[in-house]
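Removed from the display is one protein chain of the complex; every other protein chain stays in position.
Labels A, B and C are assigned to the chains in the order they are written; within every chain, residues are numbered from 1.
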Amino acid sequence: THERLLFEISQPGRLGVELPECDVPVMSLESLIPSAQIRKDLPLPELSEPEVIRHFTHLSQKNYSVDSGFYPLGSCTMKYNPKVNEEAARHPGFARLHPYLPDAQTQGALEVLYDMQNIITEIAGMDATSLQPAAGAHGELLGLMLIKAYHEDHGQGQRDTIIVPEAAHGTNPASAARCGYKTLTVKSDARGRVDLAHLKSELSDKIAGLMLTNPNTLGLFEDDIAEICDLIHGCGGLVYCDGANMNALVGRARPGDMGFDVMHFNLHKTFSSPHGGGGPGSGPVAVKAILEPYLPTPQVVKTENGFVLEHNIPKTVGKIHGFYGSFLCILRSYLFILYYGKERLKDVADNAVLNANYIRTELKDHFDVAFDEICMHEVIFSAKRQQREHGVRALDVAKRLMDFGYHPPTIYFPLIVPEALMIEPTETESRQTLDSFIDAMKQIAEDIVSDPEIVKSAPHFTPVRKLDEALAARQPCVCWSPPPVAV
Amino acid sequence: THERLLFEISQPGRLGVELPECDVPVMSLESLIPSAQIRKDLPLPELSEPEVIRHFTHLSQKNYSVDSGFYPLGSCTMKYNPKVNEEAARHPGFARLHPYLPDAQTQGALEVLYDMQNIITEIAGMDATSLQPAAGAHGELLGLMLIKAYHEDHGQGQRDTIIVPEAAHGTNPASAARCGYKTLTVKSDARGRVDLAHLKSELSDKIAGLMLTNPNTLGLFEDDIAEICDLIHGCGGLVYCDGANMNALVGRARPGDMGFDVMHFNLHKTFSSPHGGGGPGSGPVAVKAILEPYLPTPQVVKTENGFVLEHNIPKTVGKIHGFYGSFLCILRSYLFILYYGKERLKDVADNAVLNANYIRTELKDHFDVAFDEICMHEVIFSAKRQQREHGVRALDVAKRLMDFGYHPPTIYFPLIVPEALMIEPTETESRQTLDSFIDAMKQIAEDIVSDPEIVKSAPHFTPVRKLDEALAARQPCVCWSPPPVAV
Amino acid sequence: MAYIPNTDQDRQAMLEAIGLSSLDDLYTPIPEPLRFKGELNIPSRYNQLALEKHYKTLGKKNASAEEYPCFLGAGIYDHYVPPTVGAITGRSEFYTSYTPYQPEVSQGVLQSIFEFQTLTCELMGMDVANASMYDGATALAEAAIMACELAGRKHLLVPDTINPIYRDVLETYVRHMNLTVDTLVTENGLTTVESVKAAMTSETAAVLLQQPNFFGSIEDAQGISAVAHEGGALFVTCVDPISLGLLTPPGEYDADIVVAEGQSLGCPMGYGGPLLGLFACKTKYLRRIPGRIVGETVDGDGKRAFVMTLRTREQDIRRERATSNICTNVALYALAGAVYLATMGRQGLKQVAELSLQKAHYAATEIAKIPGYSLAFPDAPYFKEFVVQTPGDTAKLNEHLMAKGIIGGYTLGGYYPNLNNALLLCVTEQRTKDEIDALVAALREFEGNS
Partner (left out) sequence: MAYIPNTDQDRQAMLEAIGLSSLDDLYTPIPEPLRFKGELNIPSRYNQLALEKHYKTLGKKNASAEEYPCFLGAGIYDHYVPPTVGAITGRSEFYTSYTPYQPEVSQGVLQSIFEFQTLTCELMGMDVANASMYDGATALAEAAIMACELAGRKHLLVPDTINPIYRDVLETYVRHMNLTVDTLVTENGLTTVESVKAAMTSETAAVLLQQPNFFGSIEDAQGISAVAHEGGALFVTCVDPISLGLLTPPGEYDADIVVAEGQSLGCPMGYGGPLLGLFACKTKYLRRIPGRIVGETVDGDGKRAFVMTLRTREQDIRRERATSNICTNVALYALAGAVYLATMGRQGLKQVAELSLQKAHYAATEIAKIPGYSLAFPDAPYFKEFVVQTPGDTAKLNEHLMAKGIIGGYTLGGYYPNLNNALLLCVTEQRTKDEIDALVAALREFEGNS
């Protein structure tokens, strides 16, 4: 059944909370605030506590989530979020901590940040880390600012171009643009990697750097990475690693060792801070020593008197966050990493990559694998054959999976694979879950041949049916308005 | 889709928790425990944390609850459970408090108990309260033990019979039996109240007391209650009030003022400690001064040195709970009552009774009201007409309501109303919710006439269809067994 | 009021629909003199900010095991609760639901109880279990009454090594059923087979035994079970569910009925309540079990589904002839127990038991080395609790420990006058070596002061 909007449930006079009487002498509003600044009407909804709870409980019941099922969403690393981390983030010593307290009163928080700077640095194989970016794209922006600051500091202000592979996440070129850079796209080769020849042909002293996801968005390791880094360095540029796919590598390979100069992590991917329906995220940036002088302020340092927020970074790019990043996300990820520790952190990557290859192996006879070789943490299938032969598109397969109780994979990305179905199982799924998912995919593959209509008309069992997305964009309604009052 | 059992998900070797290494010197098991006492095998399931969470999350998604919808379950008072009370019950100062700490270390908890003894006493119009019973039926048992102790103490050991009205909750006669009493049933009169003539005819010096729910299980106030109490007292008996229906009366009338000598409350009904799918509950017992000497130990008393657990009650009936009752439930109810306070507690009853009468008024043309007069907090309809004319039973109406997103009302209780539908809306439902429910009931009433089959075959949209309850009782399977291993 | 949606306007409209003019009119069925007109003598109302401050202030006045290492046990234990338990029991689909009388919309609670019953059976090595009881004490009383009815006898043989509070509750319950408790006074902290044999009569309906017993000692359950059965009595045991990670389950020593306090299985100590009573027995007694039972069946489509079953035993149907008066039990805590056992699993529960065992023995060994302290029952094997003879007043000793930031033990003198200076100490897997060493040091200091 349809859930009304808050505003439609609202009734005049209802209260969701009882606030205290004022216990100090009350002065007249007019004596305190200029009359032009006093609000006349506050058109917020009015609901009782039971109505608020029931409303949002109903909404939650219409939502897929990791806790309710398998989420094979490629490029998104939808892994399980351990409950202890949620408890920690609710601890009042963290949740009710004001960021402007003197350092002496925040030693616990500073210890978390200090340790995480070091941990992230080490996992990246880099030399320093800023925890401040509030999401991956924010980290990209910071990384590019660092590159820019470096070049400017070295009299290389003419470098105005960032190279981005055609399979890159859209945030890469968008972040480059936000940092005032032009972007130049390099092609992928037949192996799904950066086309080295093309890359070489574009190098010049205008190149500020290259942004590369590794493993790339095809789930393949860029095995020429050392040469790529050499090429970019050779022309005076720096190399940025989009760490969105670090779940394939933690403890098994380090971008710093490959030649990357700067990278971001998505803590809400690799290190399991929950996605929250689309954030908050956290996108720490790790750098080689050459970029450390430009990091944003403050950094946490350890002194004889404990941990301290160091604001004095003369060459800093400046502030990109009001405070010290998504602290409560960082805390969760810190605990996630401590749980595995140096002994077991690579289990994360091992099991993520194993799960992806298992799906690749079991499904490759039913859907074409874009690149049939050992993949990393995700595998890309193509429904091109199904589309050609039966008119069933990747979108239809995705929607049909919902009828089997699964979240769809990522589709139509990367763009270079036609009818792409991008599946990332993560390490927190069991073989049994993968087997059930594989069975569902096989069933769909069969149905596409025998009864394509049932796939094309999917989903059938979801709270709503396929949406008219064009209508939403054509006649945007992004804010509820009260219905006209009948006179 | 069907959720497998824990045991079917289990895979050998999976871990749901990592425990510490032993940090003290380890001694051999055999040197510490006699070999006959050492367990050979522990056949518990093996699951990882994500599997545990997903399993029970799935189960939760198949469950109706107050937070997901209207629960008009007569006699059960399924009201909203305020969230602040849940937070309080999780506070480590209460949740992680050991009951055997010295009183000096539990002053906060003792204050809650002391205040609640007084609050319950006052709301009941009695003189003292024991908070120990763990549920309503437990309270009944205690109340009867108090009555018995009183009679024995007064040389009236021959009193071996408890009178119970025919419309009583089943716990009343069962509790009487557990207390070693015979039960004697008195009839209801045409007005749905205790048949006074019948009652009078049964009085004798064998009568230990009468148990009565007021308002009674027909949702009607026993308006002869003063005379009833006089009659029982006149023959030497005591009068017990089953407080299950106190939501009709809080702040508006007090059983102690009516002549009752002892009563229990269901904190999980009237005072909103959550029902939990069937407990835990809490059933404090309030008594007149004549019964106070027999209360179980300990009681909380206030002294110069703070609150103290008083164990010295010479005539006590003994212990009925290991500790001091369902403390965390008592805490929730305490906060619930404080929120309303003396100024507003009657709002609870007012709105509960108003809601019930509104439903009575709006539906009485569609289903026959058992007794068409002002009801208290619940109203009983009968589907007898529908059964006679269309073969549709109260059970069918109940199941059909599920298809409209409502929990069914209580049905077939009390037994004296044929095809009873017992509806208790509570004070926490809005007029809008009641109107929607009323519309659904009207629709069902219409369907019964026009398309009875759709009602009789309900429910249609629930996680499972109507169950074969006879099979469950005929071939009881109350414990999962592993399937036989194929050889 | 934030918990009551309707406004004055709503109320007015509803009154009009009903045909009344005021809320007072709703109470006309109550004779005028019986209507309460004053203001209740209870506290004034708290707004929500004040309410929150109030409970936090009260909470801080209690010495919780969150703040201080806890060596107190005696039936309520500070075992580790994995975070899965709170995550699941905190789901309002569970905690705001009612008893699953309507199975079509209650499969969540029903299946969780079916799983709880199965887990109880697996843990205890028993055939069948119910959906839970109020607590261990009342579960034992119910078991004793059931045993008398099954045996057709009226005497219960009860060693004094059973939790004295459980024996108190048992006495209170059975007195009214005209049953008799014969208390067996023991020595050296253990029940001997010989003493049970000697105390049994042809009227003994059941022999009760706690394993490990109240002092933490491990009884000869096999021997006592055999003697009980030889005498035609039933054998009823009360166990610590955590100990079953390591100890022989009651099913293997032929217990007829087994009960337990399940608080350790993921439930809060909560100042002693609510608690979680477990109840299991042999299949042949299934139809005599008190309380609710969930069973498996199929729905109209033939799908497996769960339902409350064998309902004719229960009070709402059988009334005065029901197997018990119990109605509400503790479904939410049974769910907590199920989540706990599912999370700990085969390996985890064993480890919890092993850690508790080892740490308790380390603590006992170290304490026994302190001059003035000794184990009260040096020859009795024990699990996670043990009795220490101390050099002085145990209440003062506990005060001294609290001053050192340690929650001490249970004072035995009240129920066992011959153990006047003895303390029952408990060590769970949560206690670290450092905490134990701090306890030992503090005890040593007290000795020096006395």
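Just so it is clear, a residue touches a chain if its C-beta (ideal position, glycine included) is under 8 Å from a C-beta of that chain, and two chains touch if they have at least 3 such contacts.
Keep in mind that this is a model prediction, so the values were computed, not measured.
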Of A:Leu15, A:Leu203, A:Ala440 or A:Ile454, the residue in touch with the unshown chain: A:Leu15
Touch with the omitted chain, as defined above, among A:Gln156, A:Thr361 or A:Gln443: A:Thr361
Hidden partner interface residues of chain C, rising order: 48-49, 52, 56, 66, 80, 82-83, 87, 90-92, 429-430
Residues of chain B in contact with the chain not shown: 11-21, 47-51, 53, 57, 82-84, 86-87
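Methods note: only the chains that are shown with their structure count from here on.
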Centroid distance [mean C-alpha coordinates] between chain C and chain B, Å: 20
Rounded Å distance, chain A centre to chain B centre (Cα mean): 47
Length of the line joining the C-alpha centres of chain A and chain C, rounded to whole Å: 46
Residues within chain C bordering two or more other chains: 1-5, 10, 48, 82, 84, 86-87, 92
Residues of chain B engaged with two or more neighbouring chains: 49, 53, 57, 61, 67-68, 80, 82, 339, 428-430
